[in-house]
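In this view, the complex is presented without one of its protein chains, the others remaining in place.
Presenting subunit A:
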Amino acid sequence: MEVKIRLFAFLQDQLGPSITVEVTNPVRIKSLLNQISQQAPQLSSTLANSRLAVNQEFINDEEVILKANDEIAIIPPVSGG
């Protein structure tokens, strides 16, 4: 299944506001981030420290079941305040 993933901050600067990736449920979050790292090695350290959000909620489990219309986002380390 193809899913669209929203990107922010440094990731957005490098790859644009979103990317499309091919995934198979259940999706291991580490594997998904690694998959993107392989396409963009300059982002590997940022991706290694990023979290996944689905429908605007952080996913704290190692795996997640994604649906085609979910709002999926990679959240790089935050730096507000």
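Everything below uses one rule, namely that a residue touches a chain if its C-beta (ideal position, glycine included) is under 8 Å from a C-beta of that chain, and two chains touch if they have at least 3 such contacts; residues count from 1.
The working rule: contacts and distances are computed from a predicted model.
Q: From the names "Transglutaminase family protein", "ATP-binding cassette domain-containing protein", "Circularly permuted ATP-grasp type 2 domain-containing protein" or "Molybdenum cofactor biosynthesis protein MoaE", which one matches the UniProt record for the unseen chain?
A: Hidden chain, UniProt protein name: "Molybdenum cofactor biosynthesis protein MoaE".
Q: Among A:I5, A:V27, A:L47 or A:A73, which one touches the chain that has been omitted from the display?
A: Of all options in A:I5, A:V27, A:L47 or A:A73, contact with the hidden chain holds for A:A73.
Q: For subunit A, which residues lie in contact with the unshown chain of the complex?
A: Here the touching residues of subunit A are 6, 8-10, 13, 53, 56-58, 73, 75-81.
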